[in-house]
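Contents: one structure, followed by commentary.
Chains shown are a subset, placed as in the full complex.
Each chain carries a letter (A and B) given by its place in the written order, and its residues are counted from 1.
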């Protein structure tokens, strides 16, 4: 397992995701992108904290809100911008778009819950193949409405799949507050299927990272499933400009719980500023490169899906 | 002019006002959001007891709606994207449409499931599909698709209040902002409307045009493209067509025959071109061509389909455009047929 990353490295990742997503939200109304997008602003500490502990070959399954996961996984910024712009250099050559990414051992799909059994299958496959790889599956609180998730918990538990279920509970699904969508206890749902679960209330990347480190170490040792419920915050709209919450409420969340602010305290201001300006430059460069990239050739679809 | 979206929203409001048995279940329905595409706006404020915003549980909300319908209510279930109708397939096929007949006529399920379908918004492979072809051949299911030629909201209102069998109601996303056309907007066309049924079929031809050489048929948003193609074929290529636009896609007439308006047009033209946004094989167009072949035999001179590429719908604008049917595709196919 990788060594625990240092504070600067963690901050760099948090800030990279933030800048990427801010750039997306800024550029969208200007027509730079087509389609839709779901930004990760406010949840950065989850992806960064959890994925800090992946080994080469470990598998990640992500959802519609995947940019942060992809970047924390090590994905290329230009390729991600390019995918959102529908360019040939995009992660999936423009075929997938914002929610449908695959690169190395990273996969995302836009149908909530549908990834759960597939992620379990990948974990079981690696175990059968005798590899050490494990799978991390990110789900939102809203995805826990889907029945396939429970079928998958049951099977993961019965068949001892080496998978970490990570629920990012940002207390909202699109516009629906969790209280209107989830009865009972979120954590108890994992426990009921015999899956050990840890729940955290924090946007502090260091705390999330150390909890994830512990859970993943247990998972690698036992090669059985575990769950991590991360209570977190979404600062941005669901996709673009569709936030129905009171702006004052979000402002209050930001003031109190911004993962960047929380973690910035760990770094000298000068170091933080240096990281920020480096990242600003890198994100801007990636954006400019993607913008200059060519669109996919007109016959590209026929090449991957022969008629 | 009223947009399709406004019309549908009015239709829902009218159904709620008229009948206390009408309920709406779906994701993110509450005002001010009013559903992802806003078709349900205003309902949760006016009828808070009868609008239930739900967890992300498509199969269960379809089933809950079915249970309510079984017990005499008139529920409407909104699926946020038609792509997720796959999650409802079992409820639809093995319960909702089975109950009336398998329970020997002693049960009815007056449930309307409405959902947006279609691409051209860049939403990518899992949020852009036109999947209704999967449901057109399910016995016991009425499938309706509004268009701009008649009042979509009225079609929806009557589907909710007057149909005792389950209804799958397809709304093309791109159709939402389009105006419902009035007489003036359609002034260039001679229009016939088939019988007084609540799901009308329109037959359009240009005023003063000679007898049609080709019959086009399309529904929903594709009828917009087909209408444009019809005009351009006449003016740019002197190829005269008739366009038949049904609102009821299923069930079709018994014994494998064509919808009568389509048969009437085909009897004149002898050539059939179907236009649909779903992928090519086993689609709506296949069924029309099959019925035409059976009914007309060698009098069917030519038959073709314009449809989406047999592939996932790409997110990139250029690739998406190439994958979906266009007016140009219709022009090309039509010119090759005559």
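Rule of thumb we're sticking to: contacts are C-beta pairs under 8 Å (C-beta built on N, C-alpha and C of every residue); 3 or more make two chains touch, one makes a residue touch a chain.
Keep in mind that this is a model prediction, so the values were computed, not measured.
Only one copy of each distinct protein chain is displayed here, while the full complex in this structure file has the stoichiometry A x2, B x2.
Everything below uses one rule, namely that only the chains that are shown with their structure count from here on.
Note: centroid distance subunit A to subunit B, computed from Cα atoms, is 36 Å.
Residue ranges on subunit B touching subunit A, taken from their complex, read 27-28, 30, 32-33, 36, 53-57, 59-60, 83-84, 87, 121-127, 309-312, 314-319, 322-323.
Of all residues in subunit A, only 33-36, 83, 86-87, 90, 93-100, 109-113, 142-147, 173-176, 180-182, 242, 244, 295-296, 298, 300-302, 304-305, 307 touch subunit B in the complex they form.
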